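Just one protein chain is left out here, and the rest sit where they should.
In this document, chain identifiers A, B and C correspond to the written order of the chains, with residue numbering beginning at 1 in each.
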């Protein structure tokens, strides 16, 4: 039986588990995507890097030529907006399930951001398109969603605040208030990904519109702010372990008396919390699959390094030294476990929506980036100084994965939520144990057993 | 949609991944098994323990009454020999795949050995029945396999040797040689599981029949030795962290000029290594699933403990202290990962035989018992002194799992094999990288990029 | 420069750090102790084990002959009660500091309990002697302390309760009340170490004498209960991973209307909590040093195993495989770190009493047994099946160390206390940071720097 080419990038056994859940269309798209990545995207990765100017100003004003060309090709091939599932977004989506896209997302995560951008599947645009597709008015969709879906503009999601522990949404200080037909926004955000990009046309800004509402989850609203609106100040790019991730960047942004028409309110007053909750589910599995792709790619690099005759020391291949083989085996096992875990979470979303998959998504969220950091760290070690340099993607990949342990809620938050969720099982368990004990007592009598029960 | 009751013991998302791969028969059998475990087996666990005498002699001469009764009930219900897949053993097997049995094996692994024995699925009998079903002559099958399948006798697999590193089969010293119509066996084995049981009727003994054969994998043969043959000396039970695991035990056994008819040779001269290789594949996934069941059961106990009002300290529930919630979340994630990993290995065996699933089986073998040890260790900690005592199954479960990191080849052996197997991927990867570089050079020319490539 | 023989059992660099802090007497005693251990104790370890009957009754009625002989020899040599520092107990102690005894305690921890017993330094007697030396009346001392110091009797400390989370002393349920000239004790304890020993003559019993006292730390008292007092019922030995640790054992004990004269009250009504606090400091460092001795001994066994030509597999020494060398290096590093940590805690007790060394003691308490478990676990793995058996001390050593992660307060309690103690440093740190920021602002002005400060 001929096997699918994706197996070379994943594993036969994980494929066996999901193969019959993928549609013929998904399988064909996957073949097409692999060919596109091999022929076009991966050869372009370092070209793209070289086309980005070193100058601290110019880096933020550049649309990288090779990436623009890749986008055009991908669109023509129909490899476009693969993340947006028709099941959930009948009007806008492509006929792919979350699970099907999960398999593709892993491939997109191999070696760099440009793969995702090429097929118009890069964060934060993906999440923003989901928000607009689900919650925006037809006018908003026409103005902002359509050009985003076309890859003509880019966008930012403006939530994290400086000076505040904003993982607790009730701490948000940005103010959003109506004045006549306008909405006035004041706030101080940072780590706003994508806000540095010259193509960034809009920010979805979360703020407090009703700070006194007794229901703390109804205090927030989300407003569409054009990136060029007066009062929007992109202060500086924030660093990620020394990287600036230009041209997208993660920027400090101040909104100073920014005014937008009231039509720019998304979904309704007080709907901000509901929107951000809805936004995160599938996106987290996409992130996780890209992390798995990064880890798998790193492991693939390690295999090449440790078998490279030019890197022999003391007459032996690198893999013949110390714990290298064991490190490889552990990495392989960890990647495979994580892949199955996220497949399972993605399928659960397909079956029971994000709400019915909170446990699976949460587990994936705290397990996968840590796993990827660990794997990449071992690979860095096998590359020596080159591993921390700009000459391999490893150090930047590690920094990206490390940041994912903080972004969208730090690990600890997810760990606590999963733990608390598990605790709820205690009631039923205690009841079941009581029933078993009851039967045990009957048996003890029957067999006349008098032990310490 | 009504969900299957097994979900309460595993998870909805792992079930979703495999549900459509299970036959209606398997699903019904699973329902029946759950009911049998809840109603009959789990209430009997501590009864069985209490029925085992404390006396160091009598413990080894006892057939535990409640277990005998459970076996009779299970047989009547058709919950019998579930491990033996009809696909692989058309003559003897039940119509269940490896994956289907894997789900059942997890349940059998919850809390104690008697569940497996009740449904005639306990090691080492399972592996021995597989060997006899595949390699034995019709006469051998009639004499030994049939009563084993009927649960009338038990058996031992006699491989590990004292004084020798027998994980390298070429180190085996036990001698097996033909004299006329007889085979003479001399050797010193230990950790022979099941050899202490009063019902143990046969040992499958591995030894060297052709020690000079230049093919080191053709030096070994396997012989059926009746447990009561003259010269078979069960020296003593070997301990496992202080446990003797009576009445089965893990015994030191000396074979001193034991003579059996030449008909007792299994499969042929020099076939010993081939047989032990074939024996291990599916059995390892069964072991792993039982380990997962043990870990899941331990976690279930932890949930009950940390929510028990009687165990509050300093005015707070145990789960409100320290890292308990995080420990629970991690345990949940680890168990779920491991479960998916072993499902995937079991399915791979169904699709590609044990030979085509060596990587998956090997990964499961070194990942799962370590995982189970870690989870159970956290649970022990949550139970305090009671956790290391005879009053919960935890300490014994831990000892059992710890031993699995040694049995059937220590972790290190599997880790090395998986690592070496991964290394073989390097050739294809290096080739693919070269192709990508070639395209990169073409692109560099096209875009006139002169960076450090 | 001739170096001290202890260096062979520890390390030159740890010795260099403490050498000048040891008195000539301590150094000589150390030499004498090493000789005694090498010549007498270590050769007797397995003899002692063999002299303990297997019979479940007789095991608890035996004084092991070889141990009795060792005690006589040690006493004659002046290797006796080394744990009791004259500094803290001028009337009863030996002229050794805590640090000096710490070095000896490590040696006593190598391979088995009998070393400690031989020199009358075994728990729980050590802690009990400390209690009696510090808090008991002269009459109590004459009756109970003197024979304990002479090694004529043994003792138990009766604190942990069944059915209760007794790591919170306010949960204690055992009742201690005065009736006329008598004290009446009722309670249900377990894991009472030493209560199984035929020589055990007294229990120090902690209970509530004033359960309504608003000061929850004044509710408890401690009473001396003769082991043969009517109403003292030793119910059964509690297991530790399958071990019963006979003849001392860790017993379940019920006190049913036990009556003792009011003179048996220790120190005063309501002094129970104060006594148990004082009891634990130095004892914890002793335990830790013994744990380090156990880990070091295990590592020494590993070195012998992995260089044993009889254990070669596939033509290579065990140390030539996989991660063995790395495991050894890590174990060495971990043991050495732990040793220095406990030396430092012991010295701190000498300088500032147990009260001034709470942080150091607490850290040692949660770091060392975990470290020892980890090291011994690796060694077990290198021994294969033999590692979990009764034929090496490894499995029993591991079980002992694992239990220390629960005894005297579970790890989590110590971790929380140390963490909380560290948090107190935040105030001073925040103040210092503010001062530095102030100077920074002055500098910024001076250099005319306007960056984001």
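Structure notes:
Criterion: contacts are C-beta pairs under 8 Å (C-beta built on N, C-alpha and C of every residue); 3 or more make two chains touch, one makes a residue touch a chain.
Bear in mind the structure is a predicted one, so any value in this text is a computation, not a measurement.
Considering the whole complex, the residue from B:184, B:229 or B:326 that touches the absent chain is B:326. Interface note: of C:83, C:157 or C:366, the residue touching the hidden chain in the full complex is C:366. The missing chain lies against chain B, touching residues 236, 322-323, 325-326, 452. Taking the whole complex into account, chain A touches the unshown chain at residues 54-56, 160, 163-165, 167-168, 170-171, 190-191, 238-244, 310-314, 318, 321-324, 380-381, 384-385, 387-391, 395-396, 398-399, 402-403, 405-407, 410-412, 415-416.
Residues 8, 11-14, 16-18, 20-21, 38-39, 42-44, 46-47, 49-51, 65-66, 299-300, 303-304, 306-307, 319, 324-330, 332-333, 336-338, 340-341, 343-345, 347-348, 351-352, 356-357, 359-360, 363, 366-367, 391, 412, 414-416, 418-420, 422-423, 425-426, 428-430, 432-433, 435-437, 439-440, 442-444, 447, 449-453 are the ones on chain C that touch the missing chain.
Note that only the chains that are shown with their structure count from here on.
Between chain A and chain C, the centres computed from C-alpha atoms are 49 Å apart. Centre-to-centre spacing of chain B and chain C amounts to 38 Å, using the average Cα coordinate of each chain.
Shown for chain C are the residues in touch with two or more other chains, namely 322-323.
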